[in-house]
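Only one protein chain is missing; all other protein chains are in place.
By letter and in written order, the chains are A, B and C; residue numbering begins at 1 in each of them.
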Amino acid sequence: MTLIGHLIGGERRNDATRTQEVFNPATGRAEKQVALAAKSTVEEAIAAAQAAFPAWRDTPPIKRTRIMFRFKELLEQNAERICQLIGEEHGKIVHDAAGELQRGIENVEYACGAPQLLKGEHSRSVGPGIDSWSEFQPLGVVAGITPFNFPVMVPLWMFPMAIVCGNCFVLKPSERDPGATLFIAELLHEAGLPPGVLNLVNGDKEAVDTLLHDPRVQAVSFVGSTPIAEYIYATAAANGKRCQALGGAKNHAILMPDADLDNAVNSLLGAAFGSSGERCMALSVVVAVGDAVADALVARLREAMRGLKLGIHHERGNDFGPLITRQHKDRVVGHIDSAERQGAQVVVDGRGVRTPGCEEGFFVGATLLDRVSPEMDSYRAEIFGPVLQVIRVSSLEEAMALIDAHEYGNGTCIYTRDGEAARYFSDRIQVGMVGINVPLPVPVAYHSFGGWKRSLFGDLHAYGPDGVRFYTRRKTITQRWPSASLRESAEFSMPTLK
Amino acid sequence: MTLIGHLIGGERRNDATRTQEVFNPATGRAEKQVALAAKSTVEEAIAAAQAAFPAWRDTPPIKRTRIMFRFKELLEQNAERICQLIGEEHGKIVHDAAGELQRGIENVEYACGAPQLLKGEHSRSVGPGIDSWSEFQPLGVVAGITPFNFPVMVPLWMFPMAIVCGNCFVLKPSERDPGATLFIAELLHEAGLPPGVLNLVNGDKEAVDTLLHDPRVQAVSFVGSTPIAEYIYATAAANGKRCQALGGAKNHAILMPDADLDNAVNSLLGAAFGSSGERCMALSVVVAVGDAVADALVARLREAMRGLKLGIHHERGNDFGPLITRQHKDRVVGHIDSAERQGAQVVVDGRGVRTPGCEEGFFVGATLLDRVSPEMDSYRAEIFGPVLQVIRVSSLEEAMALIDAHEYGNGTCIYTRDGEAARYFSDRIQVGMVGINVPLPVPVAYHSFGGWKRSLFGDLHAYGPDGVRFYTRRKTITQRWPSASLRESAEFSMPTLK
Amino acid sequence: MTLIGHLIGGERRNDATRTQEVFNPATGRAEKQVALAAKSTVEEAIAAAQAAFPAWRDTPPIKRTRIMFRFKELLEQNAERICQLIGEEHGKIVHDAAGELQRGIENVEYACGAPQLLKGEHSRSVGPGIDSWSEFQPLGVVAGITPFNFPVMVPLWMFPMAIVCGNCFVLKPSERDPGATLFIAELLHEAGLPPGVLNLVNGDKEAVDTLLHDPRVQAVSFVGSTPIAEYIYATAAANGKRCQALGGAKNHAILMPDADLDNAVNSLLGAAFGSSGERCMALSVVVAVGDAVADALVARLREAMRGLKLGIHHERGNDFGPLITRQHKDRVVGHIDSAERQGAQVVVDGRGVRTPGCEEGFFVGATLLDRVSPEMDSYRAEIFGPVLQVIRVSSLEEAMALIDAHEYGNGTCIYTRDGEAARYFSDRIQVGMVGINVPLPVPVAYHSFGGWKRSLFGDLHAYGPDGVRFYTRRKTITQRWPSASLRESAEFSMPTLK
Partner (left out) sequence: MTLIGHLIGGERRNDATRTQEVFNPATGRAEKQVALAAKSTVEEAIAAAQAAFPAWRDTPPIKRTRIMFRFKELLEQNAERICQLIGEEHGKIVHDAAGELQRGIENVEYACGAPQLLKGEHSRSVGPGIDSWSEFQPLGVVAGITPFNFPVMVPLWMFPMAIVCGNCFVLKPSERDPGATLFIAELLHEAGLPPGVLNLVNGDKEAVDTLLHDPRVQAVSFVGSTPIAEYIYATAAANGKRCQALGGAKNHAILMPDADLDNAVNSLLGAAFGSSGERCMALSVVVAVGDAVADALVARLREAMRGLKLGIHHERGNDFGPLITRQHKDRVVGHIDSAERQGAQVVVDGRGVRTPGCEEGFFVGATLLDRVSPEMDSYRAEIFGPVLQVIRVSSLEEAMALIDAHEYGNGTCIYTRDGEAARYFSDRIQVGMVGINVPLPVPVAYHSFGGWKRSLFGDLHAYGPDGVRFYTRRKTITQRWPSASLRESAEFSMPTLK
């Protein structure tokens, strides 16, 4: 059985005292194992990063960047292999894995602009003969902890930018599906990255806690669930580190009566059920304004959901695949059960879906719940499964109040043709990423990703311009070259420009 | 006896169950009292800020800015009164208080540029027919906790920018010298600020903890000592808030053999002894490279320090004033004692200085310690008094190693004429604010202020461009206006640009 | 009779060999005279600017900026006087003059942000040990030539920004109404501007040509009609200067069938007839999509135009005033005549309007022409009078084709509620300033003003960020400090980063 190990100082490290099984969720079988790093192994990774830092920070940014140009080429050349690895361990259909990879590559492309992005601000003559400028220098060793649902894309949100900024990186990917992550880390070395600049350790809480407590780690980026995000944020801060911790979501779409319904139905299907709903930007609630549009929506969705196909990752005709684990499948089914008990109408029921050839896989079919209300447990929680819930309200204001009352504020969207409704909504809603007729408003790589409220802890969002700022430390230099002939008198006052 | 109270919802609140004395440190007498807010009072301030927020965030930035233009005028018109209040409670000489005020006003001037600073990033056609842009929206209620040593400047680092960004502010200034802070808060109201947008509460740990735990407070800015900064940072983070916490310092100047010594001596006097050394950017250690330059420096400093005058704030001929409290004076004297015991040479001794007319004031005279070594307690600690220590090393590398080994990384400078030495130093030194022949490299208001290592916790520095980012929340909007005639197929894959 | 002279080197210069009458257009009487500068006088102004330049370019930007803060205060304090001067010479009603002044002050406010706006770009380590940065340095002596229709606002688009960037300025305002311009130039000196930094010369083509040919003038900003703009641009370029020349306009509004008609009618009245239509952003053509909306529009406009009042500038109840000269009045009337002859329907006729008490003033009443077609002379030309023309088309595409076929591309707007129509229009229309439900889309001072096609010659727009770039020259510095011990081999190849 394949053992997925670590990558430390440019070397594969397959020795492991503790291991855990890695399942193919479509077959329900454990086909690989992953090593779980001990504290000492994580410390070795940190030490390797620390050792590589002095030379890497001195490498001019444009040289660092050229490695990213080559990395992009290699990712494109190896796309098939990457998507296969994602599919085997995560279950994502190959076209969806290709989308994930493409979104990841866009972050590499953005990192290729580092020489521009790292420019500091220069001021000639802040005072007589005095100049001042700010530079953005690397932090040193930084860490990333990433989730199972995007084993390639989320790591690519982090390490390419951190690395072109001059940092050395320790990545701890999800232990559920680390294979693709490890593979792309190796590709970066093939692209010319010096050993130690990127290190990957697999592991569990022991690895995470080592990263959070080690004083050599300067910053931590995290993407996962809200309770863990809170723990990461508080622990990193208690250890004096900078931290950005992205958590859970409950993304609502508002459907206005003037919306283009065909367009809305089509785009909702993908946004709700793509990747089995295991996306932090999945659209899981539709708030329909008025019963007329709600009835029409439910009717059309019921019809459209008939055609959806579930199955194994490598069959392109499939729409989505299994959930990540048996436990998670049971949890999702439990949410449907509870919604039904609490009064929701199960319009399309994905429980007990049949997936010929994958009978033991962790599948739940696309599920549509109507007449959901805000008190139901299924509404309060992030289900992270292929379950779309419909809530009916009578006005835009009511819909917005509902969204603002929810603990999460990651993404949201509105379907309308009306410029005023769109502007009012996007201006006021307490959510970090807003779509207007766009159900999955994931910002492109040259903007930044981040939710509000309990969906993100920290002040800088992930990737894009905020990523640059997060992975750099501002240094401000004030310079004056005295004339030898000039004798100056002492200044006891706070110096200001006279 | 004057009671310095709170300012909540635009109203003076002088009711206080608990109070504390405010001393004139030059006379040693308590001449005023300050109210110490109970938890409920702080909560009222937060509630007032929360209530003012909806209207204030909807006020166009340019209208918010115009209030700052008027505030600048009022600060200039009331400069004399402000400096007097600073002097009475802090002891700072009037010319130094004027410098502090001027530096504070520069932050108001910078805040007047808010319409420019708040511009978001707009991208047409991130995909076919899809636009995306980021906006920087206000957070809501934010808090500032500020130190005694700059009762006007440090608050002005915070609230003008926070407020023009659309936030409402709760300020807790130092309880040692809150008079000038309260006065300028009132001036801002005179300039047209709506009630509740800026609130000021005086208090102690109870007030601070209320701000740190109240869920309505979105962000906390702090300036003070490192142990408190760590506590603030960890507690704010544990409560899910964003936080920037600025702590202590130990600022070294390197004196190279080729330095212009006259210039160095003159500028060092002010940087070391101005405001009695009670500045987080005070220059407290000179690292002389070579005994020749060290001997020359010590000889000239000894001579120059003879002329320094201590005394009451309103006499312009004085160079600096008393320390803030009797306890602090004792602590500074204790550091001189210990350095002497541990082998330092007391070249000029400020213990027992005489200040006619201010015999009971908390004065320590300018003190010069030579042959200090890194193990001495006086070197490890931030003394925050008029004590300048000289360390002798034999090379630039040795000097830099010393600085990098210290726990703080706030400010530092080098005296040299050599371009290479300056570039090597400024590039590599692990300190956030670097001076080249500038002993107090406080960045101007349009750059940002922040140290490295244990001098700052957080990722964004204070004021300047980083201040704008700290006081705003990024919202990214992705917009597509569908053509009615266009039927689109559902997308189950991660959407990317084909 | 008052003689309006020049301001050179900080001194009023009232000697004039040639003069011209300045009329009060509401009374039709010449009440003042303006000096027309000879070539030698303009050369004196240039010499004064040149002489002031070395000290002014060495004045730190923040000190230059402080003069602008004071200038803003003085403009506000003297608003009444400024509006009176505008009214006496231009005829603009006092509330409209106040609007002009306010818009001008906004440019002064923007200039107050110069220290931020002048920041250069700094790159550490463009190669090993090599740093590079760009600075934006002043040009030297720059000139502005401004039109009669905004005697205060357009000069304030130019000289505040040019001056805070470190340039010295020679302004030639319109000889029709130079009084207010001269007055504000004096206020800037009262604010502390050193003599020679801003110079004002009144004059005609002789003055203009002197500015265009003198080698000491580095750059020319112009606002006026297109034929003159073309002449200015070509002549400045032939003399090696940088130039931005803003010309004429024909601004169309598209009225879509879904528009909010009440809102449209109300806002059109002001945009078409405010300041008698003598604005380069005046809305002079409505393109109605469909006869239904056209009929409704014409009916409502006819009704609404009844209430409009013409008259003298100081009566607040008046809506607009006279045209600038008798010749121009005749020209506007001629355009109405020709439109009528060529088949347009004169719905409301402003020819022969009566203005009791101002019988000799140059008044034309608000005029509405329906069923105008693109071949008519009145449609091809910029009328610059209170004449609104309605064209009827059958689709948005047809409306846009009409706009794109016109030689000018200054401003345009669309009235609709539909997000798609707005996006399609704003993305594709070949016009520099676009309004969506905003009839006069003059960019705010922190954006930049400029048309496309034959409405602007040059590459940088006026004021805002482009203004900063126009008034500065980029200097890029590449720096390397060699180690003495390092012997390097010669490089015969084009140096690149290895």
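One rule holds in what follows: contacts are C-beta pairs under 8 Å (C-beta built on N, C-alpha and C of every residue); 3 or more make two chains touch, one makes a residue touch a chain.
Remember, predicted model here, so these are calculated numbers, not experimental data.
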Contact partner of the left-out chain, one of A:E43, A:E109 or A:D258: A:E109
Option touching the unshown chain, where C:E11, C:E43, C:E206 or C:D260 are the choices: C:D260
Per the touch definition above, residue among C:E230, C:E315 or C:D404 touching the missing chain: C:E230
On chain C, residues whose C-beta touches the chain left out of the figure: 93, 95-96, 98-100, 102-103, 106, 121, 123, 126-127, 130, 132-134, 153, 219, 230, 233-234, 236-238, 240, 242-243, 260, 262-263, 265-267, 269-271, 273-275, 279, 304, 319-320, 417, 422, 426, 431-438, 440-444, 446-450, 452, 454, 457-461, 465-466, 469-470, 473-482, 484, 486-497
Touch residues of chain B, complete complex, unshown partner: 58, 60-63, 115, 118-128, 133-135, 137, 416-420, 422, 436, 497
Residues in chain A touching the chain absent from view: 62, 65, 69, 72-73, 106, 109-110, 112-113, 115-117, 119, 124, 129, 131, 418-420, 422-424, 427, 444-446, 479, 481-484
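Here is the rule we go by: only the chains that are shown with their structure count from here on.
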Identity of the most central chain, Cα criterion: B
Between chain C and chain B, distance of the C-alpha-averaged centres to the nearest whole Å: 43
For chain B, residues contacting two or more additional chains: 106, 422, 444, 446, 479, 481-482, 484
